[in-house]
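Only one protein chain is missing; all other protein chains are in place.
Chains here go by letter, A and B, matching the order in which they are written, and residues are numbered from 1 within each.
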């Protein structure tokens, strides 16, 4: 549905996104960026035959002065003729996001900062496994100290764990001793891979960040073919969440689809846990209303945030914000229609989710 | 939606609830009772910023002669000025429940029987782990006999297992031998904790109750931060359900959210299994229609029941019944709108779920 006026104009913090591609794409490259698959399948059809692909043609085409539902080839051609800089400016401006928290961990050549294209505040998120991979080559013995040093001097407002991708979310609850971390890094370096994929190390990083007061974001649920989705159910974090609750430092469960109800439950019962449905919002596109409503069933409205998880395509910042505003409006209009609350409370809920919760969690301003 | 007339006036058995608090609450105490968290988080906002909190202000305030959506402080103040006895009378009367099956197992000082506040029939549910904790101190050797004695003389119409909270629902299927139970109780007593948290003991209790013809209710799914939700998926009971089916004694899966579809499946394929969505009904409040509809997808209507799982706050009996009636009406109006069935069948479905199934399961009257 069309966004409610006060939702259309609401201020937004995108508390988790990535960089935007500064270079042009051909059709294959563009389609590949529309899916979590590693490539477009010859057995399927075009990725434009998906909710997200249709949304690009319907919602993005008019911003490039094309007709709504312009054919895919025409869309990609127009995009190239305008050039990446202009395309990025158009969609990031249209997204209407005022603050970006940008994950610095996945940054192939060609990515640029979202704020480089539009007047917006940008803050950093430190990828924990990336930090580990940076300091590990210095040797296992000094690993814990080097991690602490880096965390002590970071300007990032949050850390992010991709344990989901590396070892799954079934992390043990306890804080690992330095000795066990050194032993783990030793094994890792002995294995010859530069990739941090060790449960003890991932857990150590999370504890270190939280103990330094740095909120920790976890990749949860939906992602690309590299992960095993059933090992990314946020409920697998239950013991760790129980163990870290006394620290009183926020833990943010990102994406969560299709486990978004599980995340809502955790955000209700653990005082320091928060959730969002980023990535899913633009992936399911016009169906985001149902997914958001499910996510909001049991979570207190003070514990839910907005994010796009946009990566590479400027369209995704725009569509993430657009479908969030539409989905939230659907939730609020539904609630008002049921006479569950009035407009004052609807406005308050929108402001909490889009703006205020992120400010409280990350101590912005 | 507003309840259909025949649903608004339908007779209800609440086949699983708890006691209601006989004393007054301040705002913090009231908020704490609105959530499954152990306390209100300083990192979130008020629990009134939740679907349930809004429902209290919208639906309960007018029954205390306040405006709909009265501010939270005003609501709590009014509640205190009226006093718990009057508040309990008002909401229990408005709930319109005729029969309460009350879990006697969680009964801190200050709780009172729901039927003490309103003319209603009340029947007992025996908490199995509570029984075990009562008779275990008498020694391991006589434990099985003492359990049997207690079950033989109980006036309860059902037993309840909280294995979900103590050991998770991944129970082995077989009936444990007395010797294995004695050994388990021996270990338990040797461990020094008064708390029954042993898989063999929980399983023994379930088998004993069923063999005596006592229907067994299981806590499933949604609950407080004490449990690990992914170990409370009702599907983990599959082997035990298959093993106990030949006894022909009902097993009731309680709450089930967010695994309510799983529970519906079990209730379809196992002859003795029944399900509900208590607790979730008031927790998700105006969104209960979707949750109930999902729960009713594959379950035969002769296998689904109504419960509130209300605890402590009189508001929860009222809201549990209210949102059940609204959600059921939404399901029925939707079905009639789709021309899936007419009013006669809609009335029959409502009567089965609200009244008749409970009478058949618990042999009431």
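The rule is short, and it goes like this: contacts are C-beta pairs under 8 Å (C-beta built on N, C-alpha and C of every residue); 3 or more make two chains touch, one makes a residue touch a chain.
Keep in mind the model is a prediction, meaning the values are calculated, not measured.
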> Looking at A:87, A:205, A:237 or A:284, which makes contact with the chain not pictured?
Replying inline: A:284
> Thinking of the whole complex, not just what is shown, which of B:69, B:116, B:235 or B:333 touches the missing chain?
Replying inline: B:235
>> Contact with the hidden chain only, please: which chain B residues?
In response: 233, 235-236, 238-239, 242, 248, 250, 261-262, 265, 268-272, 274, 293-294, 296-303, 334-335, 338-342, 344-345, 348-349, 352, 360-361
> Taking the full complex into account, what residues of chain A touch the chain not shown?
Replying inline: 1, 35-39, 41-47, 49-51, 53-55, 57-58, 69, 222, 224-225, 228-230, 257-258, 280, 283-287, 290-291
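Keep this in mind: only the chains that are shown with their structure count from here on.
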> Could you state the distance in Å from the CA-based centre of chain A to that of chain B?
Replying inline: 36
